[in-house]
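Excluded from the complex is one protein chain; the other protein chains are retained at their positions.
Read from first to last, the chains carry the letters A and B; within each, the first residue is number 1.
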Amino acid sequence: MTKYIVKRLLLMIPTLLGVAVLIFFLMRIVPGDIVELRFAGESSYAQKENLDKERARLGLDQPVWRQLVTWMAGLARFDLGTSMWTGAPITEEIRLRFALSLQLAIMATIVAILLAIPLGVIAALRQDTWIDYVVRVISIAGLATPSFWLGIVFILGLLIVFKWLPPMVYTPFWVNPVQNLAQLIWPALAVGYRYSAVATRMTRSAMLEVLREDYIRTARAKGLWEKLILSRHALKNAMLPVLTVIALEFAFLIGGLVVTEQVFNLNGLGLLFVEAVGHRDYTLTQALVMLVAFVFIFVNFMVDLAYAWLDPRIRLR
Amino acid sequence: MTPARSRSAARRGLVAGLAGLLLLSLVAAADAQDRPRYGGELVYVVPTEPASYDGHREGTFALIHPLAPIYSTLLRFDPTDRTGTRVVGDLAESWTIAKDGRTYTFKIRRGVKFHDGSDLTSKDVKASYDKIVNPPADVISYRKGQYTAIEAVEAPDPTTVIFRLKWPAASLITALASPFNWIYKADILAKDMHWYETHVMGSGAFVFVEHVKGAYWAGKKNTSYWDKGKPYLDGYRALVVKDANAQVSAVRAERAHVQFRGFTPAERDSIVQALGPKVTVQESPWDCVLLVGMNHEKKPWDDKRARRALTLALDRYQGSQALSRIAIVKSVGGVQVPGTPYATPPAELEKLAGYSHDIAKSRAEAKRLLKEAGVPEGFSFSLKNRNVPMPYEPVAIWLVDQWRQIGLQARHDFIESTKWEADLIAGNYEVAVDTQCSYAVDPDLDLYKFQSMGVSGNNYGRYVDKTLDDLYQKQSRALDAEERKRWVRDFERRLLDEEAHYFYTLQWHRIIPHSAKMRGWTVTPSHFVNNQLDGVWLSE
Partner (left out) sequence: MAVGRPVEIAADVPEAARRRRWIAAVGEFCRERPLGAIGAAVVLLNILVGLGATVIAPYDPLATDYGAMLAPPSAAHWLGTDAFGRDVLSRIIYGSRTAMVVGFACALLGATLGAVIGVASAYFAGKVDLLVQRVMDIFLAFPLIILALAVVSILGTGIGNVIIAIAIPMIPRAALVTRSSALAIREMPYVDAARAAGFRHRRIILRHMLPNVMAPYLIMLTAYLGQAILAEASLTFLGLGVSEPTPAWGLMLRGAAVQFAESAPWMAIFPGLAISLAVFAFNLFGDSLRDALDPRLRAQ
């Protein structure tokens, strides 16, 4: 088992390196210059000397390879650097937004699980009946609606019908749980509903698979409820692909909910991403990409570990 | 008199007295409604955040809206003036201008204190303006080019500041009233010129409380503000709300009183429909405009006949009617916002290319010019534009439609904002939508851009026109208002009509629907001006 763990850990490194190099060069291929962007804006009077001063201050006049080395050396020290746009340390820029995105991701995942597992199980127990159809239609509807559309409908609905708007400013959960939940429950529902779709489907097929086991099938005399109880052990293993899917989607939720954040006015990582790229803020974009990639790779690693643990061939090695 | 009659007389007297008292109290109440009330927190929404906190370094309204209340400036625009052009003193009590226009002497108020308790004197004004006019090598002054006329700033005594100019500058007073020219503390600047990029400390009506990135800014009342009796508010809170629909929702749900930049006609209508009498709408032409820039280095746009054809094809009046329903554009104007001192008189406006009411004649002329210039029927070219919905997309769709009427096939080329800027700067376009927003309506500010490439930092048309440069200098130094008007008209005629280097589409339209409780704020053509909030109060 230890050999397996070590091997997987080592494999994380080239992936992270690859992501780092990719984002570094990708940002520099994209046309547009942060300095020109700041000082050649809507008002007139842009002066060339201003532009050159800024470039020197940001280190953009250095040769590209040296910029790369400086940055990667910083990464190795876990120093993300400072934002080119505001000059503030990147950890400061990210901190609050990461807290929000993380909480939203967790809440959405909980909503997804709470929807997917019961619905999937029921659909499987009553396969090919109208209940099955209804569940499938509901979950596919979740996949089919554009997320921003759902968000706009939510907000308009709250506004027009209840004349109420969720809190506009993020308060951390430990500061004021009511305010916090009042703001985040709506996007969590919208996002969770969408993500439950895939999980519902997988739960259904996993449950169906378990129901085909002989000892379950032969218990024809017993009711469906009994079948459920009998299958609970087998269900645990069958749920593994479901949990895999949920875990992978969770990684996507961090920093990927750009449209949701825009519509619900959330100060999260997604919008920070878009802003950073729009500003051509190299350091901030690079740091954000590394963060998101790391979360994704880490979650993948944990899932691999879970599989390995459950597979005695690997565990006992 | 019988007892009954005397009783009824007394009763009548009592009723009259009561009625009179009632009337008096009603009048008093109405009067009180118009008298500023103390207390309350003003909440407004801001769409973006600035890069740094230094007003001398930034050019965005995203810095002005949350931090202007914290600072004082030497001069400012009169908050009650709808044209946003009348200059009054903020820190300056009074000023005199020498006859030759080369010396400006300002008297600074006594008793002004910074928020850290220290006194504000002329040396602080001098230090701040030295930073703006002549910054050291590693400090950036965004509007440095506007103050080239200033030779030196002197502070002979604690209440006097003198500006000595190299040549007379007609717009110096406007330039000194820039909402960005915050007065910083000289001692702090002496220690660290970059301090104000990451810190906030001023002398204005409000004291800075905090800024939570991406969330909100907050300020509280300055109890030792020099203008006794002000501010009326207890404080303010500026919420960062990036999505336009979310901003509208915030005002609709009465979570915020106002958004100081501007809403679209549809957004205004939805707010008015939802809140009815609880909302007041203030509108004004905006000192922002979408221009059409033509790359003079690409054929056929080097030929002024082709350029003139493009502007002649536009039926601005019909466009104004149609587009003002769906976009934030409205007025048809020349180089200055209609209603301001140097705006084009209607009779003269008619004569400029593209402003005639006889659109059929204009379009016939346009077709003729195109033929003369050798541009074939159905000629296709790209119109580069930012892919921002308001008002870039609607105006571009209108432009392409209008050019189709004279047989030109313009292709929409919407690109990401940053790339659009880069392409404009590099000259990588044929025809493009360009934009201009000034912080105040002033010929110096609004005409600067159109000078020759090399003189003006953002002349993206890539042309050189010495006559135009000359006219700019003449109007800039003309101290007599009438003379200046003549030069401005000459400049305008050459820019928009004779040479058609650039032309204006429609003036943007600033629509501010705000809570009826917010009083003491007047809309102006500039969204950079009138944000100090010292005169704003909240009614019941």
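Note that in this section contacts are C-beta pairs under 8 Å (C-beta built on N, C-alpha and C of every residue); 3 or more make two chains touch, one makes a residue touch a chain.
These numbers come from a predicted model, not from an experiment.
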{"item": "Touching residue (missing chain; options A:56, A:110 or A:140)", "value": "A:140"}
{"item": "Options A:75, A:99 or A:258, residue touching the unrepresented chain", "value": "A:258"}
{"item": "Those residues of chain A which, in the complete complex, touch the missing chain", "value": "11, 14-15, 18-19, 22-23, 26-27, 29-32, 127-128, 133, 136-137, 140-141, 143-149, 152, 156, 160, 201, 205, 208-209, 212, 252, 255-256, 258-259, 262, 270, 273-274, 277, 285, 288-289, 292-293, 296-297"}
{"item": "Touch list for chain B against the chain that is not drawn", "value": "244-245, 264, 266-267, 269-270, 273, 318, 322, 325-326, 387-390, 393-394, 396-398, 400-401, 412-416, 418-419"}
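Assume only the chains that are shown with their structure count from here on.
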{"item": "Intercentroid distance (Cα basis), chain B paired with chain A, Å", "value": "41"}
{"item": "Chain B residues within the chain A interface of the complex", "value": "51-52, 59-60, 137-138, 140-146, 197-198, 212-216, 239-243, 245-246, 249-250, 252-253, 255-256, 288, 416-419, 421-423, 425, 435-439, 445, 448-449, 456-458"}
{"item": "Chain A residues touching chain B - in the complex, by the definition given at the top", "value": "31-33, 36-48, 50, 53-54, 57, 85-88, 92-93, 96-97, 152, 155, 159, 163-165, 168-170, 262-265, 267, 271-272, 278-280"}
